[in-house]
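All protein chains but one are shown in place.
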Amino acid sequence: MDQPLLEIDHLSKHYAVGRSWLGRGGGLVRAVDDISFVIQKGEILGLVGESGSGKSTVGRMLLRLGDQPTAGRVDFAGQDIAPMSQRQLRPLRARMQLIFQDPYSSLNPKMTVGQILEAPLRIHGRGGDRAARQRKVAEVLDLVGLRPGHAARYPHEFSGGQRQRIGIARAIILEPDFLVADEAVSALDVSVQAQVVSLLLEIRRRMGVTILFIAHDLAVVGYISDRVAVMYLGRIVELAPVASLYARPRHPYSEALFSAAPVPDPRANRQRILLEGDVPSPLNPPSGCAFRTRCAYAIPGCAAARPPLAELAPGHFAACIRPELELRRG
Amino acid sequence: MSEATLPAQPIEDIAPAARFRAVRRFVRHRLAMVGVVMILVLVLGSFLGPHLYPFDDLRIDMRNRFQVPFMGPHWLGADPLGRDLMARLMTAGQVSLAVGFAAMILSTLVGTAIGAVAGFYGRALGGALMRFVDAMLCFPNIFLLLTLAAFIQPGVWTITAIIAFTSWMEVARVVEGQFKTLRERDFAIAAMMIGSSDARIIFAEILPNAVAPIVVAATLNVARAILLESYVSFLGYGIQPPLPSWGNMLNSAQQYLTSAPWLAIFPGLAITAAVTGFNFIGDGLRDALDPRLDA
Partner (left out) sequence: MTQPILSVRGLNVRFRGRGGGEVHVVRDVDFELAAGQTLALVGESGSGKSVTSLALMRLLPGEPRCRIGGRVLLEGRDLLYLTEAGMRGVRGNEIAMIFQEPMTSLNPVHRVGEQIAESVRFHKGLGRRDALDRAVELLELVGIPDPLRRAQAFPHEMSGGMRQRVMIAIALACDPKVLIADEPTTALDVTIQAQVLELLRDLQARTGMAMLFITHNLGVVAEIADRVMVMYAGRIVEQAAVDPLFAKPLMPYTRGLLGAVPRLDIFAKEKPPLTSIPGAVPDPAHPPKGCAFNPRCTHRQGGLCDQRTPPLEAAQPGHDVRCLRWREAMEAA
């Protein structure tokens, strides 16, 4: 378990916006700004943050969807995939997969479920002849709780939860080492959400796959993950084992997130920490700690320099210059 | 509430697949059906008619020069050489329809290829290709056509190629738009994630989802190609006599417009029927293939 599968080192992704075609004017959005972390083999790392925090960008960069990162390394099983071209990445694609948020747009409406699931096997020359491939498809459908007979059907014949199972089947059919689940349960009904969460845990148990679970729902992330990273404005502000983080958050932003999360218990005793205002524009983030403009504990020193992630308890990292704070969860 | 097992119930009773619903919508589209009948009559008449009709289109019958329609042996009358107008209309129909279809196929292939590449790759390449499309669209079609026709030896194949060359841009625009949106869809990204080559993503994943608008554009292109062929042939740069086409029949009818108006009326009607027929079908397809109707 303590063997890293992915090592992310000073990774950044910046976009130029509003620039004229001569390259003048505009600004730089720091969607992901100099983050470093490690994902251990076989672990589920949760990644939480609000919209604009850069969590989806991180997920896509680790899979190298789209362009090269602006800076930094992504070591996947020992090779740096950050500078690779899409062609160079193709053989690696079998080892890393993505589960999408929207189960409606992630399946090609013109293909049967069988064709969708067979495609990866054919592309990578796995699974032997046609009959063997179909056996493999049936096996995976069974694993995700669908019936082999469903292979002949089209995506529109399934409900949202079932489609998400098909998407998961496609992601695991090549037995990848690494899965990114990008808001994979957010679009589903509550009762179906739990089914899919259980399915992902079951798949991890059986296949030993490593998962980056990206979501905005702290409760779901906490339920499924071993460790959780909290992002704010393109940076990781806290990274800790679930038990440690959910027992005692060490960054004021995590505390605010916990405090804001609605608890399905009307008698829960809550003293809300209401954050003021909105997330600042990533075009023009505050100096020093990006959270200081909304932080209840900010001191003048917060504006001076960007605080590094420091280990405040075993395995528990937070980027805050005030480690003495006694923060609460909810 | 144990571990998830799926009940049989929601999957079994499902509405018929979208493709059949589209077919049903098309069949119920009244105007489209009118168009289908018109085109069927023209195609069958042009290609089967000559085998059933007693007169040959090239036989000269000097006794019946300028025969008035329905007033002699020739049903729709005869031309200045006494050739049977009906027989000539049928042969001309073969030429005009064949040119229309062939030009459609060619222009759709070219338009789809350029549109797909531009839409899929985008950026500088896509931008450059689409600016080229815009430039092509800036020329009035008919001038382009006439200029080219003046330089190239006219014939069935050259005319087809020239028409295709001047009418692929609309298809390219449609396809580029489709590819641009479809390649951002999650299923296209999923295809990339499983390691698909660009060719596989373009042909196996995206193209089948762009078929509907391509089919509509292609159908309308047939109508356009028939019309363009008529223009150039009417102006004398197209299909050359003695091979008849609806367009050059109009051309040779010009000088007899007052004395023998039927020589112009019937080819004119054939062109009108073909063009409206294909337009009706195109409209019907557009309505039937509208994805918003497949919930």
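As written, the chain order gives the labels A and B, with residue 1 at the start of each chain.
Heads up, the rule we're going with is that a residue touches a chain if its C-beta (ideal position, glycine included) is under 8 Å from a C-beta of that chain, and two chains touch if they have at least 3 such contacts.
Predicted model, so just to flag it, every value in this text is computed and none were measured.
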item	value
Identified contact with the non-displayed chain, of A:12, A:115, A:198 or A:293	A:198
Contacts of chain A with the absent chain, listed as residue ranges	50-51, 159-162, 189-195, 197-198, 216, 218-220, 222-223, 242-243, 246-247, 256-268, 272, 274-275, 277-279, 329-330
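What we mean here is this: only the chains that are shown with their structure count from here on.
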item	value
Averaged-CA centre spacing for the pair chain B and chain A, given as whole angstrom	49
Touching residues (chain side chain B, partner chain A) in the complex	3-6, 10-11, 14, 17-18, 185-187, 189-197, 200, 204-205, 208-209, 294
Residues of chain A defined as touching chain B within the complex	63, 65, 86, 89-91, 93-94, 96-98, 100-102, 105-111, 119-120, 123-124, 145-147, 150, 153-154, 156-159, 162, 167, 170, 174, 195, 198-199
